[in-house]
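Only one protein chain is missing; all other protein chains are in place.
We just call them A, B and C in the order they show up, numbering each chain from 1.
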Amino acid sequence: MTGLRYSTDGPDMALLTAVFTPFTETGEVALDTVPKQADALLGWGSAAAYIGGTAGEGASLSTAERMALAERWCEVADGRLDVIVHVGHASLTEARRLAAHAESVGARAISSVAPYFHRPDTVAALVDACAAIADAAPTLPFTYYHIPSMTGVDLRASDVLVVAREKIPTFAGVKFAHNDMADLQRCLHLAGTEHEVFVGVAKLVLAAWQWGARAAIGSVYNFAGPLFRRLLDHAARGELEQARAAQQLAHQVIDAASRYGGELAGFKALGALTGVDCGGCRTPLVSPGPEQLAVLRAEVTELGFLGEGR
Amino acid sequence: MTGLRYSTDGPDMALLTAVFTPFTETGEVALDTVPKQADALLGWGSAAAYIGGTAGEGASLSTAERMALAERWCEVADGRLDVIVHVGHASLTEARRLAAHAESVGARAISSVAPYFHRPDTVAALVDACAAIADAAPTLPFTYYHIPSMTGVDLRASDVLVVAREKIPTFAGVKFAHNDMADLQRCLHLAGTEHEVFVGVAKLVLAAWQWGARAAIGSVYNFAGPLFRRLLDHAARGELEQARAAQQLAHQVIDAASRYGGELAGFKALGALTGVDCGGCRTPLVSPGPEQLAVLRAEVTELGFLGEGR
Amino acid sequence: MTGLRYSTDGPDMALLTAVFTPFTETGEVALDTVPKQADALLGWGSAAAYIGGTAGEGASLSTAERMALAERWCEVADGRLDVIVHVGHASLTEARRLAAHAESVGARAISSVAPYFHRPDTVAALVDACAAIADAAPTLPFTYYHIPSMTGVDLRASDVLVVAREKIPTFAGVKFAHNDMADLQRCLHLAGTEHEVFVGVAKLVLAAWQWGARAAIGSVYNFAGPLFRRLLDHAARGELEQARAAQQLAHQVIDAASRYGGELAGFKALGALTGVDCGGCRTPLVSPGPEQLAVLRAEVTELGFLGEGR
Partner (left out) sequence: MTGLRYSTDGPDMALLTAVFTPFTETGEVALDTVPKQADALLGWGSAAAYIGGTAGEGASLSTAERMALAERWCEVADGRLDVIVHVGHASLTEARRLAAHAESVGARAISSVAPYFHRPDTVAALVDACAAIADAAPTLPFTYYHIPSMTGVDLRASDVLVVAREKIPTFAGVKFAHNDMADLQRCLHLAGTEHEVFVGVAKLVLAAWQWGARAAIGSVYNFAGPLFRRLLDHAARGELEQARAAQQLAHQVIDAASRYGGELAGFKALGALTGVDCGGCRTPLVSPGPEQLAVLRAEVTELGFLGEGR
């Protein structure tokens, strides 16, 4: 069985965390931080760790670093937490190596973006690329990670889903990180009960939940997991006004983070403020300086995000 | 001395070939083809081989494959031909490994695109990334490869040049693969006699030559080196009308190739028709099928490109 | 009082129709068709006619034609139906003329896109432009029509809303025709009970309704008003599954229409199939030919859209 379904019939939505990669001050991968990250996720009930994706700066790591990170996460999780390894790479050869390695170290599943230097022009070519990767880890579910803003590949995810489930035996679903709500709806409609659609835009979580989505993957859960759990509890109890207020607060926190060195660097700073310090970002990303950090901290405090209400 | 100047005071323009990576029918790198490629370049006077770039599908290769390819080219060239190794990668860690390796196997120089998954937002961040790469091969000239259509990094190359030459001791110049003629002119103006500006758009070769450019790097020289040599001979003799006719023919051949499976796949097909067969492209690129190839062959024959006049 | 609120406390959503402009076979505005259009809207309970917008090809009409059309609609509506006149124009001088005229003939409100040849770079400049227009019809509510795909002006609508309500005495709200669900949510959050947010993307109607939106303006209501009424009735009764099925059918019909000559031309063809024939589109839009029409008809029939279930 190769599925990767977190959705249930109930109103609950599974929140999977696209974890940051921790770095030391000299820019090495800080594997020692992984246990703290795992504990934090277990603490608030994150369903899984998604590693080496956009938030994990996977593309900025070497293949060896990515393998070491995957291995460490699988050891640390030790069955307590699902580990999904993002293996996407501009080179399918490297992606396949990463996929086979993930399988060998006990990952729960793999996932991949589209190739992002030479890019597929058609759905068929994109699915061929995904199939090549999935085939290197034949026992693991494969989830296509749709994120046109990073890859430049803007083929409709719903079209990919339809072809991929025919062509890829281990195809498990789509991580949908794009603003196109209509395409997300099509994916949810098509996915049925066999495939999963992971909401990948934190600002759309409530809207997607209302549309039937029951699983999400995101980097905001590194620092705002409890806020989103609260949001979803309200939603499950039919308290839509409170749910919307929580979503609105999330919007404001995200917008604040984006103003300081770009979204990811700001998110990582918020992660340090609220829990586990994973250090800065790797070049070419730029981490906020001390003044920017102070302003960010003040802004989200004023929003009530860092106060006791959190 | 770390420069990489091909320009002279004369009217001649150096043509460096961004060589294809040869693949076997099963998609492995066909290292045995490299000597044939090198001979072809020596045959018509190409000044250097630029390997593992866009045309070389470097991003689609594994790091190991890229190293093997660099090593083979250096062996084969054996001082008869400059070998410039493109070491650009989404991961600076991998890029640095490739840079150090290129230095160790005797490459003449290295070159790199901007990081293309997580992307630098500012000239400063881009130059930092370049500096990190250059620093891993401290005896080799470093050329920044500007190609916004592939990397999504559209910072003005002339601005990069100004900062990079201050910050990077081995900075040698810019390979300019973009349509922005005004920015190319600024680069040529700023480069002076110390740095090199390599024209990276084949359709702009004559215009750039008229503007003072004296070096170009491109993939068209895999199949159209003699045509461009002829173009430049006309230009050097002041026969502008014939030079323009040659450039116009090049436009038409390039446009024809682009209609069949995308520019690179079409170029590779023309390479096979005119000289060395380097096989198809790697996924996610798609190679033209037999019917498409036949039409392409017919089209360029009718243009007079494959006839005796070639 | 200058508000333009259709939202109530209840679950009902007001549907305002962005009506087509009817053309004769020789391309003249067919004012005689207006009464039929108005009757059709009254028939299924459309809350208002929004005229001369994108669907109305207002930008393709002369100022005189736009005035004649506005006048005719106001006469025909005769208090039975609100008439909102889109007065947006590349020239604010013309837009102001249209605004003053709309007021003089008894329109209920005016609305405008951003100037779309010379475009505002900042929210302040955009609001200045809107203010100049609103000022020409000082007794009519003014609604900003946000449609970046047509105007090229992609400033956040929520930012515009915040400034516009301070600067424009008659500011009534935003018609939001963009895929950015998060910005739509911000607008709904900010609008409160004083301003209106009109959903302008038919594919997002249900999602926006779930988020609290209670008014929409669109061209699909020219042919799919009853389908959306049914969708909203299901939603109001808490029958979300049926509501989603209706939204899904709407997606499919919209996608089918888009495949034949572009969305608007396809919509106009569906309008003719389901009710009032408004003729083809003006150049530079191209209307579908007979074969395309037959295929479109067959497709939407197969979807169950034209059958008795409609």
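As a convention for this text, a contact is a pair of C-beta atoms (placed from the backbone, for glycine too) under 8 Å apart; a residue touches a chain by one contact, two chains touch by 3 or more.
Computed from a predicted structure; not experimentally measured.
Colleague: Determine which of the presented chains are touched by the chain that is not presented, and list them.
Modeller: Looking at the entire complex, the absent chain's contacts are B, C.
Colleague: Pick from B:181, B:236, B:273 or B:303: which residue touches the chain that isn't shown?
Modeller: For the chain that is not drawn, the touching residue is B:181.
Colleague: For the chain not shown, which residue from C:24, C:91 or C:301 touches it across the whole complex?
Modeller: Looking across C:24, C:91 or C:301, the contact with the absent chain belongs to C:91.
Colleague: Where does chain C touch the missing chain, residue by residue?
Modeller: That gives, for chain C, the contact residues 54, 57, 59-63, 65, 89-94, 97, 114-122, 125-126, 128-129, 132, 150-152, 262, 264, 281-286.
Colleague: Which residues does chain B use to touch the chain missing from this display?
Modeller: Missing-chain contacts on chain B: residues 179-182, 185-186, 189, 201, 203-204, 206-207, 210-212, 244, 247-248, 251.
Rule of thumb we're sticking to: only the chains that are shown with their structure count from here on.
Colleague: Please classify the inter-chain touch graph. Allowed labels: line, ring, star, complete, other.
Modeller: line
Colleague: From the Cα centroids, identify the chain that ends up most central relative to all protein Cα atoms.
Modeller: Smallest offset from the overall C-alpha mean is found for A.
Colleague: Taking all residue numbers at the chain A to chain C contact, is the shared part over half or under half, that is, same or different?
Modeller: Over half of the interface numbering overlaps between copies: same.
Colleague: Cα centroid separation between chain B and chain C, in whole Å?
Modeller: 50
Colleague: Measuring from the mean C-alpha position of chain A to the mean C-alpha position of chain C, what distance in angstrom results?
Modeller: Distance between chain centres: 37 Å.
Colleague: Name the residues of chain A that each touch 2 or more other chains.
Modeller: Residue numbers touching two or more other chains: none in chain A.
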